[in-house]
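Every protein chain except one is present and positioned as in the full complex.
And now, subunit A:
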């Protein structure tokens, strides 16, 4: 989902950065507040960040014949709320932009917006809906993580279509092309991400039940039973 360095017109690059910056700043504030209140959650936050680090480094093959990577942002969004994931995603994207020429500084705002904002917010919303609909906990986690991943890539496709509308078909024709590159490739990878998130969540439920209880991801602690 990385838009490459220099591949967004200047005004788009600035616009997406302006849109992303306040969410990253608020995320830092909310992480600080949570950690000050419950210092024992530091480890869980580390796990969520580490998960994003691993998954966004794994470039996996897809049935479309190209490679892409999961995002790993769903876990953090479920545990700490979506805004807490924005700074984590920003760090990962900055690492890749500076050292790997993967993504870029000028496109950082747009990439943060898709991977560290839209994805996590979608994941958190899907998780809430799934819980409200009384889906089992694991199913909720799976749906949240995979749809969050998929929507990250749909967002990238929209951002590119917005910047590069097709000369004939406009935004829609362009979106179809970029969605063919990103969203289609991402479907099996989104499923993988959902499954991997459930695996880590199972481990969290088994070993860190108390910390999870204080996170209040269920609304009430006793419901945390996968």
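The rule is short, and it goes like this: a contact is a pair of C-beta atoms (placed from the backbone, for glycine too) under 8 Å apart; a residue touches a chain by one contact, two chains touch by 3 or more; residues count from 1.
Criterion: contacts and distances are computed from a predicted model.
Novice: Would you mind picking the UniProt name of the chain not drawn here, from "Hydrogenase maturation factor HypA", "Recombination-associated protein RdgC", "Cobalt transport protein CbiN" or "Thiazole synthase"?
Specialist: "Cobalt transport protein CbiN"
Novice: May I ask which residue of A:19, A:35 or A:57 touches the chain that does not appear here?
Specialist: Touches the omitted chain: A:57.
Novice: One chain isn't shown here. Among A:16, A:80, A:137 or A:178, which residue touches it?
Specialist: Selected residue, touching the omitted chain: A:178.
Novice: Counting contacts across the full complex, list the positions on subunit A that touch the omitted chain.
Specialist: 1-7, 9-10, 43, 46-47, 49-68, 92, 95-106, 138, 156, 160, 164-167, 174, 177-178, 181-182, 185-186, 188-189, 191-192, 195-196, 198-200, 202-203, 206-208
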